[in-house]
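Dropping the structure in here first, questions after.
The excerpt is restricted to a subset of chains, each kept in its original location.
Going by the order they are written in, the chains are A and B; count residues from 1 in each one.
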Amino acid sequence: MMNMVKAKIMKNEEISPQIYEMIFLSKEIGEQGFPGKFVNLYCEDGRHLLPRPISICEIDKNNHTIRLIYAIVGEGTKQISHLRVGDKVKVLGPLGNGFTVEKGNGKNIVIGGGIGVPPLLELVKHLKGSTTVYLGFRCNPILIEEFKKYVDYVYVATEDGSYGHKGNVLELIKQHNPIGDRVYSCGPKPMLKAIGEWAKEQDLPAELSLEERMACGIGACLVCTCKTQGKEDWEYKRVCKDGPVFSRDEVIWE
Amino acid sequence: MMKPNMKVNIGGVELKNPVMPASGTFGSGREYGEFVDLNKLGAVVVKGISSTPWKGNPTPRVAETYGGMLNSVGLQNPGMEEFIEKDIPFLRSYDTKIIVNISGKTVEEYCAVAERLSSEDIDILELNISCPNVKEGGVTFGTDRRMVEHVTKEVKRYAKQPLIVKLSPNVTDIVEIAKAAVAGGADSLSLINTLIGMAIDIHKRKPVLANGIGGLSGPAVKPVAVRMVYQVAQAVEVPIIGMGGITTGEDAIEFILAGATAVAVGTANFMNPRATLDVVEEIEGYLQQYNIKNIKEIVKKVCI
């Protein structure tokens, strides 16, 4: 069940250069939220018509609040960053399929890159068994201490070397060569592709959360497709509705 | 206050009100059905259907523009058999009319779809000869008056249901094209499909759409659409379904005054999933405000 709400903003602050944290109040979205799902935020500035999809970073079911972390990359996210505490934001959600949280134990390898890191926070809170987290950033890492609250091992790579390993997260993983039962990942396309290939080599199942430009966000308009392996031939699936989380075998990388 | 009479007639089919989604923006109604009671719409218009499955264009398929958007979906659809099997029973479970938008790469393909659908339980066919996002068929049929008349006439031979012809705005003379469709036997016309546009990412120095060009829709195009509906309404007798940038009941009234009997809501669904229903209610509100008992009283009633 999706909800269209005008949600009260409890927080909307810059937490790192050009990175904002928003917390808004919504009982409905809070109750139905799930790791890997996302919401649509609407700018309502008259000029930008399409919603901005943002992943759920954390859900507080007791306080009915949803936390988002978003980067200012263009006009829409800039508009959204101007909203003040107490203002209402138009939100549609929760949307998408979310990650499959394994019921059983086992070893989880969770890999995030850049602005793909936030949705993994809610994920690790739900995972059973033991979890190792790898996070990659260009610079200015975020959320590291928070991940450490829930998992024992958090490894970080930064491209500028300001924190942890200097370089990208895949190098770090290949160095560590971690043993695990499954992989969860979210981040930029090239990283996901590499993670997918690595997981395949290791023969690990992997769930990858993709991004694509969207319009409706609910599966009706078919603009957000990604190439996947169908039964016989390849087919276009909808990132917003059939995803954003796909298994590594499904995705056909271009 | 008494509810105004909102019933309108398209090619012999009575719709309970003049509002429907625009083809391609509403899937087959399943998704938006979570926000909108489909029973309350005049009709549901489904996305373009072809004889065999079409994959559509590569992604990205959407670019936001000032007050509008470009899409280059390219008529991705599962083909008529899957559509008939899965979507018709779903839609028939609602008390609304079903309008099926048909696509083809050749006149023969259009005819094949029309023929196959003629024995199915649907109310109206909409012939899309105006999609700018496919190489063959689509807009190439819709911009030449002889082709418009020809394809309409051929499809009409196979269609058992009333036939709407959907026109492209990317033409020098919309009236000439509209007359050609009517000459070919169209029972109704719908306009406008999208304007052909392009957006360039100046940092990557390449088009935002993988397909290069795409179809422009949304509030930005409304003045062009209203003008075309007005011009066509002055020239033909068949009912017109007006669309292009409708986001509110006020927008819909503009089209109706210009000459539209019914209206379709497209891009606005993406801005507001309840848009179709909001438009129904706002049209009703306008009629009540001016104490108009029957919506037909204001069709084409703009005074020049």
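To be clear about the criterion, contacts are C-beta pairs under 8 Å (C-beta built on N, C-alpha and C of every residue); 3 or more make two chains touch, one makes a residue touch a chain.
These numbers come from a predicted model, not from an experiment.
You only see one copy of each chain, but the structure file as a whole lists A x2, B x2.
The rule is short, and it goes like this: only the chains that are shown with their structure count from here on.
Averaging Cα coordinates per chain places chain A and chain B 36 Å apart.
The residues of chain A lying in touch with chain B in their complex are 1-2, 4, 42, 46-51, 76, 92, 212-226, 235-236, 241, 254.
Considering their complex, residues 24-27, 30-32, 34-35, 47, 55-56, 58-64, 66-69, 71, 73, 76, 218-219, 267, 269-274 of chain B touch chain A.
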